[in-house]
Structures are given as C-alpha cells and as structure tokens.
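What you see is the complex with one protein chain gone and the rest in place.
Presenting chain A:
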Amino acid sequence: MQTNKLYQAVLHVIMTVFTLFCILPFWLMVSASLTDNDTILRDGYAFIPKQFDLSAYTYLLDNATNIIHAYGITIFITITGTVAGLAFTALIAYPLSRKDMPFRNALAFYVFFTMLFNGGLVPMYLLYTDIFELKNTLWALLIPNLLVNGFYIIMMRTFFATTIPEAVIESAYMDGAKEGTIFVRIVLPLSMPVLATVGLFYTINYWNDWFNGLIFVSNSELYSLQNLLNRILLDIQFLQSSSQLSSHMSDGVSRIPLESMRMAMAVIGIVPLILLYPFFQKFFVKGLTIGAVKG
C-alpha cells in the first residue's frame, strides 16, 4: 500500500509539472496584458502584474472597429466553412460506407490518395490566383485547402460503417423509405458524435487559419482575426525598430500602450476558444479516439 501511495504522488508531481509547462505561457500573456505599460518597459513581462492596469483593454475598446471587423470575418468564415465542409464530408462519407455502392473502392482511393500526395504550394497558389482569381476575396479564406479534408471523410466513413447497423437500413427499405430519407432521418441522427467531432475539427481549422489570408489577402478590409493578430505582431516590431532609429517619434505612437496592448490583443484572440473549450473538450477527445481507429 505504501508504494502505491508513493507511486500516485510521483504521478501527480510529474503531471502537475507538465501541466504547468503547458499553461504558464498563457498566464504570462494574460498577466502582461494586465500590467501597466511603463512597468513592462522597466521590468519586462512578468507572471504577476507589478502595477495592475487595464489601459491596454480600454485602448483596444476605444479602437475596436478593426477588431470587431476581423472578428466578423472570422465568425462568418468559420460558420460558413464548417457547415459546408460538414455537409460535403457527410454526403460522400455515407455512400462510401455502404457496401452496395458502385465504384466504392475506386472512390475511396480517390479520396485516400489526396492524403498521400499533393501538387505543392506553387500550383495551388497559381490555380486559385490565376485561374479562379480568388485573390482578395472572401472565397480565398473559405475554399483553398480547408473545405473538404480526406482524413475526415475516411474518419466519418468508418463511423458510419461500424456503428449504423445494416439491419436498420434494410428494414427502412422494406418500409419504402428512399435513400435520401434514410440518410437524413436515420443515419444522421444516429451519427451525432462523429458529426459533432468533425464539425469541431472544421471549426478549429477555420478559426485558426491564417495561411490562406497570408498568401491570398493583402487588403486589410478582409483580414481575419488571425491575420490581424499577425499584422499587429509584426507592425509593433516595425514601430519599435523605427522608434529606435528616430528619436523624435511622433507622440501618437508613444502614447499607445504598445507592449501590454499587444498581449491584450492575443488574449482577445483566444478568449472565445477558452470559453467554449470546457463544452467541446468532451467531443474533441471522443473525436480523436474515433480518428485513431483505423479506417
């Protein structure tokens, strides 16, 4: 019994250390955003605010138009992308799960091959800029690479194939139900776990995406939240380096609480995710588990 208690204690120590390693950077960021800017300039970022101050947030509130606009873009893209991606994925995953589907294996390979090989960045970039001319449009944030994912199709197909009993589908046939009715009325309601999971994956991919914005968008009107955050990260560096060069920097820039504001921006960028996390964590873990089952 004694060794057992010791073993448990050691486990808790290891896990606490690793957990702290995972969350301390967030803590540092939140603390820095709540610290008076002059204190940061003197003492640096610290885990406990030496001089508590909300001016970074009040500054952001007063200059909220950009942020609200970027939030709007991100929310719109995330909802549209998730709904469309989920629909496309389910619509192909279900037929693939049915043994009586013609060309089933060929179609499965067609999906699977996209996971093994791709054309690379340059042809993709040229395709969307030259042929489809998506540059600086909302479509550029929505379509390239994110909309349908081969891995999620395979994952959903596996779920349909393993958890929907064939007998249920057959008896629905007997009762005269059509394919579409069976899919919508029987298969989908039985598949809520996988729909929630894949939906969540799409949501996170869209919410966090910045690469499409980086390569396809130069118009700041179309900045998503991540692209705005990226821009601020780099712009402040630019402002700082130029203020070192010229001592007579304009007053406008020096009055902005640059350091704390930068961290406050990052906090605002992750707040929605942190708030939602407790609710979707359960699904996320379930989803990872389904994904780990071989397709």
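Keep this in mind: contacts are C-beta pairs under 8 Å (C-beta built on N, C-alpha and C of every residue); 3 or more make two chains touch, one makes a residue touch a chain; residues count from 1.
The rule is short, and it goes like this: contacts and distances are computed from a predicted model.
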Seminar exercise, completed: Per UniProt, and picking from "Cytochrome P450", "Alkylhydroperoxidase family enzyme", "Sugar ABC transporter permease" or "Membrane protein", the hidden chain is "Sugar ABC transporter permease"
For this session: Can you work out which residue in A:L54, A:V83 or A:L121 touches the chain that's missing from view?
Result: A:L121
Seminar exercise, completed: Full-complex touch with the removed chain, picking from A:A46, A:L61, A:V83 or A:M192, is A:A46
Seminar exercise, completed: From A:M29, A:A161, A:A177 or A:A196, the answer for touching the chain not displayed is A:M29
Problem set entry | For chain A, residues in touch with the removed chain | 7-8, 11-12, 14-16, 18-19, 21-23, 25-26, 28-29, 32, 40-41, 43-47, 87-89, 91-92, 94-96, 107, 110-112, 114, 116-127, 130, 143-145, 147-148, 150, 153, 183, 204, 207-211, 215, 226, 229-230, 233-234, 237, 259, 262-263, 265-266, 269-270, 273, 277-278, 281, 284-285, 288-289, 291-292, 294
